[in-house]
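Apart from one protein chain that is not included, each protein chain of the complex appears where it belongs.
And then subunit A:
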Amino acid sequence: MQKTMTNKEYQSYVEKKTPNSKTGRNVLRAFLVGGLICVVGQFITNILKMMGYGQEQVSSVVTLIMIFLGALLTGLNIYDDLGRFAGAGSIVPITGFANSIVSPAMEFKSEGYVLGVGARMFVIAGPVLVYGISTSIVAGIIYFLLR
């Protein structure tokens, strides 16, 4: 029966199938890479805890190290290659936040150190801070009123 399919039918069949399997592949890659980046974070967390640091110090130092790594790997042109493979798996972790700062800043260095590097650093990080901090302030005020 398969052979009686016309070219057109086959094409629409392919079109129906491919987007799904492509999404499936992308999601699997995002899961694997995102999961692995978090395992690295957990590894640093476990080591710091073993060294006897308190909970708050640990979370600050882990964030610091992960951001350093994300920024360094972006500078070395490794993180963007990872991003092409992993999609959201490399965008969503905090290393991706560092990537979103370094990548445009490096790109626009030719426009100078103030409006090139200094301003472009915040093309994505700026909105993240605006919405993150504003949401936390609203949540804090509501918490204060309901307390």
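Note that in this section contacts are C-beta pairs under 8 Å (C-beta built on N, C-alpha and C of every residue); 3 or more make two chains touch, one makes a residue touch a chain; residues count from 1.
As a working rule, contacts and distances are computed from a predicted model.
Per the UniProt record, the absent chain's protein name among "Stage V sporulation protein AE", "Iron(III) transport system permease protein", "Cytochrome c oxidase cbb3-type subunit 1" or "Acyl-CoA dehydrogenase family protein" is "Stage V sporulation protein AE".
Annotation for subunit A: contacts to the undisplayed chain at residues 22-23, 26-39, 41-46, 59-64, 66-68, 71-72, 74-77, 87-89, 91-98, 100-103, 105-107, 109, 113, 117-118, 121, 123-125, 127-129, 131-133, 135-137, 139-144, 147.
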